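Up next, chain A:
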Amino acid sequence: MDFRIGKESVQDREKVTSLIHTLFEKSGQSDEFLRKYDQGTVLLKEGDELKDIFILLDGGVELYKKKPNSDIDYPIIKLEAGSFVGIIAFTSGEPSLTTAVVTEPSTVLKIPDSEVRNLFKKNKKFRSYMDELILANLLERFRSTIILQMKLDSANNKLREERNELKIALRDLKEAQEHLIYQEKMATLGQLVAGFAHEVNNPTASLLRSTETLQTRISEMMHRIEEGDRINALAEKLFQAGKKADYPDTSTIRKKSKELKKEFSDAGPAQIRLLAQIQGPVLDEIKNTSFSDSDELDFYLGYFDLGKMFKNIESAGNRIAGLVKSLKSYSRSDTDREWEEVDIREGIHDTLQLTSNRIKYYDIDIDLPEVPLISANPAALNQVWTNIVLNAADAMGKKGALTIRCTHNDETITVTISDTGPGIDEEILERIFESNFSTKKSDIKFGLGIGLSISRDIVHKHGGEITASNAPNGGAVFTVTLPVR
Partner candidate 1 sequence: MSKVKQAGLLLGIIGFILPLVVTFPGLSLAGHIAMSIFLMAGVFWMFESIPIYSTSILVILSQVLLLSREGFIDYSGLAYSPLPYSDFIATLASPIIILFLGGFVLADASVKYDFDKNMTRVLLRPFGKRTIFIILGLMLVTAMLSAFMSNTATTAMMITVILPIIAKMEPGDPARIGVALSIPFAANIGGIATPIGTPPNAVVIAALNQQGLDVAFSSWIFYAAPLAIVMLFFAWRVLLWLYPPATKNVALTLDSKLKKSPSAYILYATFAVTVILWVTENLHGIKSSMVALLPIAVLTLTSVLDKNDIRKLPWEVLWLMAGGIALGISMEETGLAEWMVGAISWDKFGYLMLLGVFGAVALTMSNFLSNTVTAALLIPLAISIATSGVIEGPEGMMLIGLVVALGCSFAMVLPISTPPNAIAVSTGMLETKHMIPAGLIVGITGLIIILLLSVFYWPLII
Partner candidate 2 sequence: MSKKIYILVVEDEPEVLDAIVRDISDFEDFFPIEMADTAEEAREIVQDILEKDDGIGLILCDHVLPGDNGVELLVELQHKEETNSTRKVLITGQAGLQETVRAVNEADLKHYIAKPWNKDELVDIVKELLTDYVLDHVDDVLPYMKVLDGARIAEAIRKGRTVTDK
C-alpha cells in the first residue's frame, strides 16, 4: 500500500473520496463512472459475485443481510458519503456478504471490477487513493466490531445474573409445590370429613330419636305397671323379638302390611307397620290372641318397639364408635411419630370405612392375605389409597365393582385396586401421574390434578412404584408396589 496522502487522509474518508472524484473528473472519466441513484435502488445483492464497486460520494446506502433460515433482510449498517460499497467482497474475492440499497438520492462512482485493475495500472494516484479508501473503510468496520464486542460482554453479564435469579425462582417453586401437596392433603381430608359427617349423622339421628322414644315408652310402661298390669310371657317374647329384629326393606313391609291388614282389620297403620316387622313364631302367637281393644294391642306392640329401640341404640352407638376409630386410625391423629411398622391392610380398611358413603353402592371385593409389616408413613399411604379409591368412584358413577388384592414375596408387597369404570385412555396412561394433569373439570373439590402425582411422590418416598393400566375386560387398574423393609 502506498500512502500518498498521508495519515490524515486515512481518517478522512470524505477527503479521499473527493480526491478520487476530482481525479476522475480531471481525467474525464467521471461521466463514464458517475451515477446518480434514487432511493430504493439495489446496488449489490447478497451472494452475488462482485461485478462493480461503488464509491459513495454523496447520499446514503444501507447494507442488509439475511438471517440464517430466513428470507428477510436485516439492516446491518448505514453507509455515508465516503464509503466503499462492496469492500469485503472486493478485498476477499468472495461473493457479496450483504445487499446494498440506496436510502436517499445519492451520487455514486460505479466502476466495473475489471476496470478497476485497468485504472490501477494506468493511474498510480488512483491506486493509492483506493488503498487509503479501503483502509479507512476497514478501520471503520473494525471500530464497529470493537463496539459490538463490548456490547456482547455486557450481555453475557446480564445472562449470568438472570441465571442466578432463575435458580432462586426454581427453589421457590419447589416450596410452592410442597405447599400444594399440603393443601391437597387438607382437601382430601376435607372430603373425608364431609363423608364421615354424613355417615355419622345417620346413626346419630337414629340414636337420638330412639332414646327419646324410649324415654316415652318406658314412662308409659311404668305407668301401666303402677296401674297393676303385669308383664306377661307374650310381652316378654315380643321384647326379645324386638331386640333381634332385622328391619326388612320397605317393599317387603308394604307387601306384608297388605296381608296383615286383612287379618287385623281394626289395627291402625302404625300398628300394622310394627306387625310387619315381627318375624318368627311370635307373629303367629299374636294372630291367635284376641285383643280386647286397640289399646291392648298397642300395649303388646309397645314391648316389641321397646326391644327395637334397644337394638337401634346399640347398633347406632357401635357404628359411631367404629367410624370415629377409623378416622383416628386413618389420620394417625393421636401419635407423634410419622414412620412406623405397619400392616398396610389396616390402612386399606380404614380408607374403605371412611369413604364408605362414596362406595357403599358398589360391589366391593377385597381379598387381603397376610403381608409382612413394613416401615411406612401410614397417614401418607392412606392418602394414596384414598386417592385411588375416590378416582375409581368418580369413574364408576352410580354402579360398579371395586376389587382390591394384595400379594407379596420376600422383597415386595403388591397392592392392586381395580374398578369397572371406563378405564384410562392409552395415550394418557403415562401422563396421569404428572402434576397439573387432570381430566376432571373445574370442580375445586376434586380436580386439583396433583392427586396422582402426589400419590406417586409418596410411593416413591417409600421406595416403591405406582402404575396404572387397563384391565382386559374394561376398567382401570392401579398397582402399588412397596419394598419390604
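Everything below uses one rule, namely that contacts are C-beta pairs under 8 Å (C-beta built on N, C-alpha and C of every residue); 3 or more make two chains touch, one makes a residue touch a chain; residues count from 1.
Picked so that all candidates are chains of the complex that A comes from, given by their letters.
Note that the structure is a prediction, hence the values are computed from the model and not measured.
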item	value
Candidate from this complex that touches chain A, chosen among 1 or 2	2
Residues of chain A touching candidate 2 in the complex	194-195, 197-210, 212-213, 247, 249-251, 253-254, 268-270, 273, 308, 312, 315-316, 357, 360-361, 398
